[in-house]
Each structure stands twice: as structure tokens, then as C-alpha cells.
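All protein chains but one are shown in place.
Chain nomenclature is as follows: A and B, assigned in order of appearance, with residue numbering initiated at 1 for each chain independently.
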Amino acid sequence: MSVRVLAVLLALAVPGAASAARAQQGLALYGRYCVSCHGPGGEGLPSVPAPSLRGVGALAADFYLRTGYMPLPRAGLQPRRSRLLLGPRAIDALVAYVASLGGGPPVPAPHPERGSLSAGQQLFTEKCSGCHQIVGAGGYVTGAVPPNLDEATPVQIAEAVRIGPYVMPTFTRKAITDSQLDSIIRYVEFAKHPDNRGGWSLGDVGPVPEGLVTWFLGASVLVGVCLVIGRRLRG
Amino acid sequence: MIRRTVRYLDQRAGAAPFVRKALRYLFPDHWSFLLGEVALYAFLVLVATGVYLTFFFVDSTHDVVYHGSYLPLRGQHMSEAYRSVVDLSLSVKAGLLIRQTHHWAANVFIAAIILHLLRVFFTGAYRKPRDFTYLIGVTLLVLSLLEAFMGYSLVDDLMSGMGLFIGYSVGLSIPFVGANVMAWLFGGAFPGAESLWPRLYIAHVLLFPILIGTLLAVHLALVVARHHTQFRGVRRSERRIVGAPTWPAQVPRSLGLLLAVAGVLFLLGGLVQINPVWLWGPFHTWQATNGAQPDWYLGWLIGGLRLVPGWDFTIGRYTVVPGPFWGGAAFPLIVMGFLYLWPWLERMATGDRGFHNLLDRPRDRPVRTAIGVAMVTWVLLVFIAGSSDRVSDLFGISYVDQIWFYRGAVLVGPALAGVVAHRVCRELLAGEAVERERARAETEARLARTSPGA
Partner (left out) sequence: MAKTRDWLLAGIVLLLGRTRSQPGDRERRLVPERPPNPRAELAVLALLGLSSSAAIAFVVVYALSAQTQLLGLAIGLALVFLAAALVVAGKELMPEEELTDEYPADERPPAQETVAQLVDDGVGSITRRRLLKLGLLGAGGTLGLAAIAPAVSFGPLFRVRELFATPWRKGRRLVDESGRPWRASDIEESDFYTAFPEGANKEEIGSPIVLVRLPPDRLALPRELTGYDASGIVAYSKICTHAGCAIAMYRAPLFQPGEPRPALVCPCHYSTFDPARGGEVLFGPAGRPLPMLPLEIDAHGYLRARGNFDGPVGPSWWGVRNRKPSSQ
């Protein structure tokens, strides 16, 4: 009920949109999924810990909606990659609506093929590996869980670097230029399927799974061999 | 042919009587007596693969620029040591197989030592006259841990560099002398002098292997001098050993085990990737990666370091005990001290100073078993705590909550496990008594039936 009332209020607040139908759809979706935290018109609500959406632009909306980070089940939680609630066209409409709330950067168009793998590896070690682990396998920081980057698309990586979702730092063009960003994305794309010529990769997360293999494969098999060899003169 | 060879050897070395005795040396029959052999054979694989690696490794931290085949590292500054390991892994034919086999062998070596130690502990095999053999065994474990840590560090990749720094910090935290000892060993403050790498290298490939090899030889010589222990059984007594002879029974089995150990290690080395150092990149003091962990055998120390809060114990401005000492040094010292002292502690507590060739079953000595289980639980809990960041990553359980849970669990868990173990031993023994009683009663009943005249 109240949502519908809000949507009507919103309709009055919307600035002139390019496509009326799409704006209408975006507005309806906003009223359904976003308004309870971000408030009518995206300026936020005093009672809910959620940021204003004015000026975040298509970039942020595209990132949060296409990763399934939003909508959150409850305000204040760490957003995590989850199943998308909306189809691609609905997301387009909602992104367009959020972008229309006022200014903000557009969805970026990175060119990882122009980047350098080696520069990317170095930048990633400098800026990213502390949290995301050196091959992007994800990690831990007190109070949050930096995600594994396996499912992050090049566009999403570029968006995340500029936004800094949840407790991730925000990197402006001054800190990481677009061409440096291309290199980072190229490295992350590489790190999704890194050079695992040693065999079964165990997830490339280092000694913990190696220890499990040591005990549950190596040592167990050898104890089994001892059992076979050591039993004699029975029956 | 055989006779001619034997005659040749006997004439030159006078070996026939010795070999005759050796071929009839008796091996009592139990699979768990082979665990020590697994460790021995893993050590042989380590030496063999390690020698191959020395032909390619460069023990220098001299700064070089990488121009090799692995694209993500091209043009990067790194130490010569790290470059040589990347090249050895990616450009030398069979280099990666040998390196990975070496690493798996190290992991399995220490696992086998610990299994062997557990067997010796819980069966009371360390008692006189084998207490000295046992002490050498514990020393071998300590040396192997240090040796393995040095090998892990030598690569100078991002992960092992962080590990070496943590090791340095733990050394630094030793009360009164830590800073002096570490500045001395490293040739200055971390990252140390240029001569640190040659030092580390020679220690890893010469000093420690010789120490381990020598002590291993003494350990084995002492085993043979006193003969193997055996479990209780028909015809077996403190004076009489029952077993199968070296030849023909034991030789094919032990050789088979040697080859099986080598086979399993090479299969792991070829099929399961371990420590892909090219992915980690070079180490620099100002860089780090999430999820850096030591190899499993030091996992209990990372757990200790994470669990103990920042307790720097100070008197005035003097820092008597810096924080990392508790989890990184005091904890392993207590565990190792316990292992070293246990035979004497038990002797003092029980007053048993006799010679023992027969083994106990764990249930036969409920108190010893309870103490052992408590110790194992303690170490295991700290060990598992060391991987709580991975658990939080995988299952979303808060890391901070886990740390608080383990801080409690390491205090309560061991006592609880000990009490349970004691109880289980008691119940098993009681069950056996009941069983014996019933068997006796049944036999009596049968006798009564078959001889009605009584």
C-alpha cells in the first residue's frame, strides 16, 4: 500500500526521462525494491543506514544490480554476490532510472586487451592482494569478507575499483588510471584460470588445502599400504 | 652366483657372520611399526629430489629483472633465488615434477614422523631401554620442522618471505636475548645481510641434512641394538620376541614400502600442484597477500600467534615478554618440552624404572592415554584455529567469533578430551573383564556338562 503511494509521489519527482516507458518501468522497480532504504528520489532515509543515490550514476547502479549485491536482505549487511532478482532489461530500466536521479559516471568500458599482464600483476599485488589474495581467490579482513573474483566481469571489476563497495577502498582515476585499470583487469582475468601447470590446483589458495591433501591423500594412502604390508600370518 | 658373491664379501670384509645375523633379525608383526619406515623413506626421497634441485637453485638475494617465459612476472624486480626457482619450475624439463615431489615429500615426511610418534607415545614404546632412542626421535622432529621451514623460506616468493619475517619476529620475541640472536643470525635487522641466503641454503642442504641423517642412523642403530618392541601375544614375553626374519620375510615388504612411498610422492608431485611460486610473485617487505599460511606442520604456530591477544609483558620500559613469544615460541616449547620430559615425568609418577619390551595398548594405561589425548587435542585445536580465516571465507562464520570460541576451547577442550579418553579406556578394560569372566563361566559350564560324574 504505502509502497504504491510512494511510487506515485516518485512519479511526480522524476525529472524528464528519455523514454517514458522505460522510465516508468524503472520507477516502478525502484518503488518495489529500493525505496524502503534509499528513500523516494534516492536521497536516503534518516532512519535507515543506506547511502543517497544522487550522483552515484549508472556505474554504481549497474554494479550493484548486476552482481546481485542489491537489493540487500537487510540494511547494514555486507552486500554479497547473489542470484539476480531482475532480468537484464529490468536492470537496464532501473539503472537508467538511478542515473536520471542526478549526474554521476556512466557504465565504464574497460579494454583489458590493451593492458599489460605484468603491470597488472604488480598493481594487483600493490593495491588488491592484501584483501583479495594474490590470485583473486578472496580472503578475510576484520569485519568483512573480500570476495573471490572468479565471477567478476571486466566491467564489474572496473566499477568496483571506482566505487569501493562496502569497506573496499575507492580508487579514483588519479590513483589508478584507466590504462592501469586495464592492466589490473587483464591480470584478474588471467588469475581466474592461472597457469596451473603443476596439476590439480587446489584452488590456488596455498598451504591449507595442501595440508589436507598431505593427510587425507598422502598419509592416508601410505597408512593403507602399511596395513596391507604389515598384516601377515593370519588365518 | 649367490655363493660366489657371499664368499667374495666374506673374504674381503669378513661380513658373513654379521649378514647371517642381520638376515635373521626378527620384526614383530604390526602395521603400525611401519610408520617410522614411511618417514625414513620419505627422507630418502627428500635427499634424492633435493640434490637435483641444488643443481638449479641460486642462493642469492641479489636483485635481478625477470625476462623469462612467464608473462605476469616479466620485467619485475626479484631476487636471483626466486628467479631460479621460477625458471626451475617453468623452464627446466622435469624440474617442476622434482620440486613438487620434494615439497610433498617434506609434508608427508613430517606427517609420518608424527604418526610414528603417536604410536610410540600411546603404546609406551619410549620406556627404558628405549628412552634415549625416543629422545633422538623427538630431536629429529624438531630438526625436521626447522629444516622444512628453511626450505619453504629459501624460495623467496611473496608467501615464504612473509613466513620468514614471521619466523624472524618470533625469534625476536624471545625474552632477553631474542633481538641479539636474530640480528646475529640474519646479519642485521630483517631482511638481513646479503650473506643470509647462502647461510640459509647451506644450513638447508648440508648442515641439517647431515644432522638429521646422522641422528637417523643412531636412532636406527639403537632400535636394532635393543630389538623392536612387540605387543603382548601368544608366546611373546618381555624376554622372548616373536616375529618374521629380515630375509625372506621383511626385505620384499620394506623394499615394497620404500617404492610405494616414492611412488605416491611422485604421483602427488606430478598430479597435485603444490606451492605454485610463480603465481605468488616475488617478496618485498612492503607487500603482502591475504591467505598467506605456512605449510601444515607450522599451522599450529600461526594458530597460536592468532589466538593470543597482544600481551606484551613489560616492567617499566623493559619488554620482558613480547607478544609473539606466547603463541609462536612458548607454545611449541611447552609441547616439545612435554615430549622430551614425558618419559621421566611418567617414571617419577609411577615409580616404574624397569625394562620394557612389551607394549601397552592405549587402554592399558588410562592416565597416560588421557594426558596424550589432551595434548593432541590442545595442539589440534590451536592448529584448526589457524585456518579460521579460510573457514570464514568459505562458510561465512565470523572470524572474530571463531577466535573467541577457540580462545575458550583451547582451555576447556584438552581437559574434556582427556576425561573422555580416560573414561573410554576404563570402560574398554571393564568390558574386557566382563568378557573374560563370561568366557570362564561358559568353559566351566561346558566342563560341568561333559563330566556329569562330578
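We adopt the following convention: a residue touches a chain if its C-beta (ideal position, glycine included) is under 8 Å from a C-beta of that chain, and two chains touch if they have at least 3 such contacts.
Just so we're clear, the structure is a prediction, and the values are computed from it rather than from any experiment.
J.: Taking the entire complex into account, which one of B:26, B:47, B:215 or B:367 touches the absent chain?
T.: In the full complex, the listed residue that touches the missing chain is B:26.
J.: Identify the residue among B:32, B:107, B:133 or B:173 that touches the chain left out of the display.
T.: Per the contact definition at the top, the residue touching the missing chain is B:173.
J.: Specify the residue from the set B:241, B:339, B:359 or B:410 that touches the hidden chain.
T.: B:241
J.: What is the set of chain B residues that contact the non-displayed chain in the whole complex?
T.: So the residues of chain B touching the missing chain come out as 24, 26, 29, 93-94, 96-97, 100-101, 129, 162, 165-166, 168-170, 172-173, 175-193, 199, 225-227, 235, 238-245, 248-249, 251-253, 255-260, 262-271, 284-292, 302, 305-312, 314, 317-320, 322-324, 327-328, 355, 357, 389, 399-400.
J.: Residues on chain A that touch the omitted chain in the whole complex?
T.: Interface residues of chain A facing the absent chain: 49-51, 75-76, 126, 129-131, 139-144, 163-172, 174-175, 197-199, 225, 228-229, 232-233.
We adopt the following convention: only the chains that are shown with their structure count from here on.
J.: Centroid from C-alpha atoms only, then distance chain A to chain B, rounded to Å. What do you get?
T.: Those two chain centres are 41 Å apart.
J.: In the complex, go through chain B and note every residue touching chain A.
T.: Within the complex, chain B contacts chain A at residues 29-35, 38, 70-76, 89-90, 96, 100, 104, 107-108, 111-112, 115, 158-159, 244, 249, 253, 256-257, 260-261, 264-265, 268, 270-276, 278-281, 287-296, 299, 387, 389-390, 392-393, 396, 399-400.
J.: Could you list, by residue number, the parts of chain A that touch chain B in their complex?
T.: Those residues of chain A that touch chain B are 117-118, 120-122, 125-126, 129-135, 137-143, 145-146, 187, 190, 194-202, 204-208, 210-211, 213-215, 217-219, 221-223, 225-227, 229-233.
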